[in-house]
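A protein chain is absent from this complex, but the other protein chains hold their places.
After this line comes chain A, so read on.
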Amino acid sequence: MNLNFFPILDQLPYLLGGAWISLQLAVLAFAFGMVIAMICTSILRYGPKLAGKFINAYVVFATNTPQLVQIYFLFFALPEVGILLSPFTAVLIGATFNAGAYLCEIQRAGFDSVRRMEIEAAEVLGFSRVQIIRYVILPHVIKVMFRPLSNQFIVMTLGTSMASMFGVEELTGRTYNLSSQTYLSVESFSVAAVIYIVITIVATFALAIMGRFLFRARTGVF
């Protein structure tokens, strides 16, 4: 097989533009997903039981149906009731909906890992609920959660590739475009694969540095 990478490398800025969109999607969905997860985890721990049941139902639904199907509903089913979301918004909401559930599970596991006796000890010492969360629960939970959260971010970054199906011209979509214009499919996807690898390696290191210096959490990279 004769490989010719030059036409693809000429289009590197076009592909990197797509990678930037992929990264934006992943970062925004992760950030919004974390907010949803924090709200859900707080309600599960401190909220009314009925609300907790709704959150459990959400987690079960979101983690047991493919993200692709969830976005499909947002993109093609909502217009039937008059809600027309732009491709980027539909994909972002779908990815956030999915991420919120997975991140909720990670946070729930993190909170569950705090031993009851530590909280009781803090209560005996007269800590308020906020102080218990600030000084006892969070330092412990962040260390436990950091690694799975980092992994989830990488999974989400790679998962943005499905956005191309809904007209978002991210890295995979642009790779398909380039592949169908040049017919250099192997070359196009090889370059895209290397870009994805670089993105995930950089993200892994960035998260590891963040975890190490902000939360003293070890992720395995250092």
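One rule holds in what follows: contacts are C-beta pairs under 8 Å (C-beta built on N, C-alpha and C of every residue); 3 or more make two chains touch, one makes a residue touch a chain; residues count from 1.
Quick note on the criterion: contacts and distances are computed from a predicted model.
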Among "Putative monovalent cation/H+ antiporter subunit A", "Cytochrome C", "Amino acid ABC transporter" or "Circularly permuted ATP-grasp type 2 domain-containing protein", the omitted chain is listed in UniProt as "Amino acid ABC transporter"
Missing-chain contact among A:Leu84, A:Met117 or A:Val130 belongs to A:Leu84
Among A:Thr63, A:Thr89 or A:Gln181, which residue is in contact with the omitted chain in the full complex? A:Gln181
For chain A, enumerate the residues touching the unshown chain of the complex. 1, 3, 76, 79-80, 84, 87, 164-167, 169, 173, 176-177, 179-181, 183, 185-187, 189-191, 193-194, 197-198, 201, 205, 221-222
